[in-house]
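Only one protein chain is missing from this complex, and each of the others stays in its spot.
Labels for the chains are A, B and C, by order of writing; each one numbers its residues from 1.
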């Protein structure tokens, strides 16, 4: 069971059961769709951006424990960051969840394990990648 | 070598080297093309037919020892037969060369063996089959 | 009577242990079946005693390879009760078989405004080829609906058929739901309108009796790897009258009679559709698979599938929180389920830790998931080697998962 608990770390299970900032909010300046048709995961991300600063993040939708927890943490960690700060946080998340590197950010740790599970490579990064793609298109 | 000699029976080798009625003859009532693109065998059969009687048979072209000998024997055996007689002789040749049955016709015997050799099923029957197809279309 | 333990011994992969020293509980046979020793050994046997390119070889080895290949054609003809060996075309799988019919039969006769009918529960392989063909031709794909149990609404079929309809394409058994469709009735109704029917038999062949003459279907497609045979093999059955009039699918060696730079002529059936060197070893393995199935007896295999289905269904109905997706009256050994709000990927990852292999997701049937308004299911599917003990273990583990994710 150790193996499983590594993936479904208490952080992930907690965020999955009680996700933070989990509500629709059409009243924002930006709305992003994060969709992976292969596994059916489908979230909407909501946030305001004024003067390149991101606030009021929330999300809503459907996904596995890992993707949901990851979205929850995304909305928490990104709040109040400038676009540049957000992108550099994305890089650190990517290093951890996709490349399996140490980043020193405690909340990212459980996602390091996720990418090693069969077929679960993309769960952790879904919302983060969608955000990155969206922002790249903004530029 | 017995095996080989069964196929290349003296009758076949003799007819191959010195085929009977081996000449072009455009001066006849009927001319048939016998062609097997898979092995390149290509003969023309020439004959006259008056009052349903076949005469003046000859052939010309290119083929393996078996198909050439078979064509040679064809021109010899068919000469002077009525169409009905020719068709019944065809049936006997078919029984021998394709179905491997005994027919009592000594000259047909070597062809019984031919059909058992790898990839040589159609050599013996090429001219005979072409004749049959042609005659069927005449009717 | 052969016991299940004896059967299991024939499947080397199931006998092996995984890295944790556990035996694998393989419940994903709808994706691909495991292979019996006889099939695996046949591949070795082919390559060590027979390997040669087929057709037109004038030496013993090529002759033997060709004879075996063509014997398998006849064996498969008899296996699916087709009338003639020429009606059996070797392809690489169900997907290629469907694409072949789309390209060579339907494409030339499909005009703008024409229609193709598919069912609401098709695998992408029997859906996307028709959809794309219709888009290209300005034709219309009509969908034969299903009900909440996951059964085709047969009474709607006649409404969809008309002089504009060029084909009905329907699966014999849904890989996502397990539903066994009333194919014979569908064929009979379609034929009243003069419309030919292609049956996607991927989940039926090798698991239940297949009789194309009794069904009277016009085309029947299936894959070797889903019936205990090798990957890269498959069959398209077609009625001779259609195959005769169809143009070739691919061009190349083995399917031509004469070739000039200006034009070519093509061989007779079935070779017209078999361009290039086929999967000769694969076909040898398929021969062994069919022999294996016939030796066990298709009735026996079919009964086993029903027995496991019934046993498992009953167990699942007792677990609070489990919903079985697809509750048709007539089903094969395939069960799709959802467990509370546990995502299928979390469920399958959890089960994998206990050595259980099940499939999670949409099972190449996205429109089916959309119909049931779910993103996916956990799918359990049975093979001849599965046991009720494995099902008991699965049920235990699913209960654990429900607790774990609670």
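Following the convention adopted for this analysis, contacts are C-beta pairs under 8 Å (C-beta built on N, C-alpha and C of every residue); 3 or more make two chains touch, one makes a residue touch a chain.
Remember, it's a predicted structure, so these values are computed and weren't measured experimentally.
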What chains on display are touched by the one that is not shown?
-> A, B, C
Residue among C:125, C:210 or C:332 that touches the chain left out of view = C:125
In the full complex, which of C:277, C:310 or C:330 touches the chain missing from this view?
-> C:277
Only one of C:99, C:114, C:165 or C:386 touches the unshown chain, namely C:99
Touching the hidden chain in the full complex, which residues of subunit C are there? Just list them.
-> 12-13, 16, 18-19, 24, 26, 28, 31-32, 34-35, 39-40, 43-44, 47-53, 56-62, 92-96, 98-99, 102, 123-129, 131-132, 135, 141, 143, 223, 225, 230-233, 248, 250-254, 256, 258-264, 275-282, 345, 348-349, 351-352, 356-361, 364, 366-367, 370
Mind pulling the subunit A residues that touch the left-out chain?
-> 37-39, 117-120
Which positions on subunit B touch the chain that was left off?
-> 1, 3-4, 7-8, 13, 16, 37-42, 62-66, 117-120, 123
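Here is the rule we use: only the chains that are shown with their structure count from here on.
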Farthest from subunit C by Cα centre, which chain is it? Let me know.
-> B
Would you please write down the residue numbers of subunit B that are in contact with two or more other chains?
-> none
Which residue numbers or ranges of subunit C touch two or more of the other chains?
-> none
